[in-house]
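Here the complex is missing one protein chain, while the rest keep their positions.
So that you can tell them apart, the chains are marked A, B and C in the order they are listed, and the count of residues begins at 1 in each.
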Amino acid sequence: MIDEELVQLLTPEGERVTHPDYASTLTGEQILSMYRDMVIVRRLCNESTSLQRQGQLALWAPIQGQEGAQIGAGRALAPMDFTFPTYREHGIAWCRGVPPEDVLRLFRAVSTGGWDPQKYRHHVPTIVLGNQVLNAVGYAMGIQRDGADEAVLTFFGDGASSQGDVLEAFVWASSFNTPVVFFCQNNQFGISTPSSTQSRVPLFRRARGFGFPGVRVDGNDLLACYEVTRAALENARAGGGPTMIEAYTYRMGAHTTSDDPTRYRVDAEVEVWKHRDPIERIKALLVREYQTRPASFEAVAEEAEAFALKLRDDVLAMGRPDPLSMFDHVYAEPHPLVEEGRREMAALLAQEGAH
Amino acid sequence: MIDEELVQLLTPEGERVTHPDYASTLTGEQILSMYRDMVIVRRLCNESTSLQRQGQLALWAPIQGQEGAQIGAGRALAPMDFTFPTYREHGIAWCRGVPPEDVLRLFRAVSTGGWDPQKYRHHVPTIVLGNQVLNAVGYAMGIQRDGADEAVLTFFGDGASSQGDVLEAFVWASSFNTPVVFFCQNNQFGISTPSSTQSRVPLFRRARGFGFPGVRVDGNDLLACYEVTRAALENARAGGGPTMIEAYTYRMGAHTTSDDPTRYRVDAEVEVWKHRDPIERIKALLVREYQTRPASFEAVAEEAEAFALKLRDDVLAMGRPDPLSMFDHVYAEPHPLVEEGRREMAALLAQEGAH
Amino acid sequence: MTTTTMTMAKALNEGLRRAMERDPKVLLMGEDIGKLGGVFRITDGLQKDFGQDRVVDTPLAESAIVGTAVGLAIRGYRAVCEMQFDGFVFPAFDQIVSQVAKLQKRSDGVYTMGLVIRLPFQGGIGAIEHHSESPEAYFAHTPGLRVVSCSTPNDAYWMIQQSIESDDPIIFCEPKSRYWEKGEVDLENPPQGLYDAVVRRVGTDVTVVGYGSSVKTMLRAAETAQAEGVSLEVIDLRGIAPIDFPTLVASVQKTGRLIAVQEAPRTASISSEIVAELTERCFYSLRAPGLRVAGYHVPYPPARIEEEYRPSVGRILDAVDRVMDFEG
Partner (left out) sequence: MTTTTMTMAKALNEGLRRAMERDPKVLLMGEDIGKLGGVFRITDGLQKDFGQDRVVDTPLAESAIVGTAVGLAIRGYRAVCEMQFDGFVFPAFDQIVSQVAKLQKRSDGVYTMGLVIRLPFQGGIGAIEHHSESPEAYFAHTPGLRVVSCSTPNDAYWMIQQSIESDDPIIFCEPKSRYWEKGEVDLENPPQGLYDAVVRRVGTDVTVVGYGSSVKTMLRAAETAQAEGVSLEVIDLRGIAPIDFPTLVASVQKTGRLIAVQEAPRTASISSEIVAELTERCFYSLRAPGLRVAGYHVPYPPARIEEEYRPSVGRILDAVDRVMDFEG
């Protein structure tokens, strides 16, 4: 992984490396707290996977391996920034303060959103690949008009990088010099399709041709992801325009719980990436440089366990939505067809209830 | 116009300049013949504009100023190559052998196509900006599967360069290494919108970020356009994959006859570009280097006049299509709704005829 | 009552201006709408008065126009997007049906998608391909969207303002062939609700309903029919989605006969909807089946023969004969 174009501040072994453009600004305390975030988010992911296996979730999209990218980027945000996720940004949601059980509503198939996007300044998940990237640029155009000291961070994958919407978003962001940071997690797969199908050259290079900088960062390096994202957001807030960040990482798990990765990739590759685990890397750093004690790690582990238990309880407590709720919020103003449908369904439900 | 990135083989004054990567291979005879093409195509354009003014055409999209780009590119094609135009590639159509009156069918509003695209290996005009660029890549995928020694040349404007379809075409062409050359005529406007709105950096640079070369050529330099296109097509046929060519030129006329460019640009700019006229430039070269006599130019001018007269006659002879023809070729196989419509209209027409 | 005579194009321009004056969050986006004032000059002069941040000449990409309008809506802005022509709305179709139509629901009502997509629609101006489409049925079929169409300068003036004020996303269909026709505009009092169908001519024998440029054609047909002793009630639908069925029902209960007119092709269209729903609501009132006069099942033809494609007075009268003579 010696790559001149890759920003790295920490080796897979957890040793610091220097970079001409970026230096780590995080204290030991901050790093430990971000370590905690990564562990909790991984625990959330594992718990969700088992909930899915037990039939409690319809689907789950795991992020194992991408915790460094997400917590790094997520913690680089200022409170007033706004984020536009895909369906896989559980780490970002966590950083934004979205209640973890809300993240699971979509996957429990009880909601098509899950949380209050204005409250957490975190847009609802977008499943149609690339749509949210244009929405993010539009939001950033609003920031410009408000003269606000805010930026937008939007996410997409290596697969989605081929969608017209993402590419048009590049055109617009450049043309209007909007305060938006494009964060592409290149986890090397779009379901089964390798990222080489989407681009024969590193993805971050695309930005330059649209007139703004692109940076490739080691996506399994929390410190580097944090610094690169922070700098890009600061630059955006200061009127410097867009940046594209390609976080080069690896999807350790399946695409979703419906997926069978053995059909398209070999174990050996996965094994190689195990040695680049973003969590282990930070743990090694904490031990080496900050003498963090086992007790601290144990405390985090325990907290994660408690977190998982509560999460499970919260999810199991999520009842089936009232079918009539499908008629809510379709429109802001009254609509005859919605009201007719509501009446019809209410009558049918009453009829069934009467039997 | 001293621009290191711009390929030029001839100054606006018609003096040769050398370029490290491209040398002119054209003989005097060839250049004269291409001069003739440019003059005829410009004459076609002027005649069409007056036909439109006289109510004989519904619309016209002029190409004044872009003759060098189009005849340069058009004459670089091998007979078996296939071309995908926009609505403005009259010079390419000419080079492909499309009967000039066929080019006007669309604008006389008697057809939504105009010529046999397989016969001339020149696709019908595409008006929805960018659509044809993906179609071109698909055609090139077919060439690959046939193992044929052919390439595709597809056109779009600086405006269309912002469309998702064009950008997706870049992804695909690169991913499949298809034998396609993207020829972008940057005539500096998309109707009223300056090309700087579409990109803050020169457009040709976009290609590199998608993994294939981009070249900016002086679009008013016939020799340069010819050589750059020829080289790119040859490279494509040889399996070298796609190239993007940005022909940097200027739309001397209005966007179409419906447009009023005085609303959005100043005469001074147009004046500057008059001195870069692609036709005058070649004329100067022919005089200086090949001692072409006035008689030769006069012969071309006369030919162009005769051409225009015939074109006018051909256009005026184009009758209104049979309304029933709208039901032809909607489907390849019989369709009840089309047949029903045909019957209904036939009855209505008969009724009217009877009155 | 202060009324002024103006074209529909001018009425739209004035309506946009008033909306922008009233609410600083309103902004216009589109291709060539600034300096040029739009290819139909609907936004003429507005960039000069409201600046480039509120009248935005965009890069050339419709998906992006709508996609960024969504983001602006999330930020509290109200974007009015101009699609240069009907046939160029399709690159934006995905953003419209996947995001615009669904985000209020997906955010549980936290977001309002108060944006307007202006479409110069229908044919009749002798244009080339893709410039004369009638895509309204696609949008009407999509839950989460609303669709309206104006047919007079007065409606244009008021309906564009009402649409911009609405917290729901609205596809605003402008009959481009009527842009240059003049009419009275009442600058003080809005005519009626945005979705209300309006009886443009009272009649007793057949209800003829349509929208946009068809309204004038229907009125002409009514003139001719009158001369032949048949009285048509002409209804301007205005609200294409939702449709004001109570007004249509009242008319059909009176006339007992129904003809729905549109330029769009017939299959799974607005006229299909009108006939199906009114058949259900007025089964015993109908003395003949509701008929549809629509575009044929072919791509919009070259302009030289477009008048044979579009619903004409002749085709409407033909349908009138059929419902009047109907014996099954």
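Operating definition for what follows: a residue touches a chain if its C-beta (ideal position, glycine included) is under 8 Å from a C-beta of that chain, and two chains touch if they have at least 3 such contacts.
Treat the numbers as computed from the prediction; the structure is a model and nothing was measured.
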item	value
Missing chain: touched chains present in the view	A, B, C
Selected residue (touches chain absent from view) among A:17, A:58, A:238 or A:272	A:58
Selected from B:8, B:86 or B:112 as touching the chain missing from the view	B:112
Identified contact with the non-displayed chain, of A:78, A:128 or A:332	A:128
Contacting the left-out chain in the complete assembly, out of B:78, B:141 or B:348	B:141
Residue among C:15, C:71 or C:87 touching the omitted chain	C:87
Contact set of chain C toward the excluded chain (per top definition)	87, 90-91, 93-94, 97-98, 101-102, 105-106, 129-130, 137-138, 140-144, 241, 264-265, 267-273, 275-277, 279-280, 283-284, 288-292, 296-299, 326, 328
For chain B, residues in touch with the removed chain	84, 111-113, 116-119, 123-124, 126, 128, 131, 133-146, 164-165, 168-169, 171-172, 175, 328-333, 335-338
In chain A, positions touching the absent partner	58-59, 87, 106-112, 127-130, 159-165, 190-193, 197-198, 258-260, 263-264, 320-323, 325-327, 330, 335, 337-338, 340-341, 344-345, 348-349, 352
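Methods note: only the chains that are shown with their structure count from here on.
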item	value
Gap in Å, rounded to a whole number, between the CA centres of chain B and chain A	45
Whole-Å gap separating chain A and chain C, where each centre is the average of the chain's CA atoms	41
Averaged-CA centre spacing for the pair chain C and chain B, given as whole angstrom	36
Numbers and ranges of chain C residues touching at least 2 other chains	58-59, 61, 63-64, 91
Set of chain B residues in contact with two or more other chains	162-165, 197-198
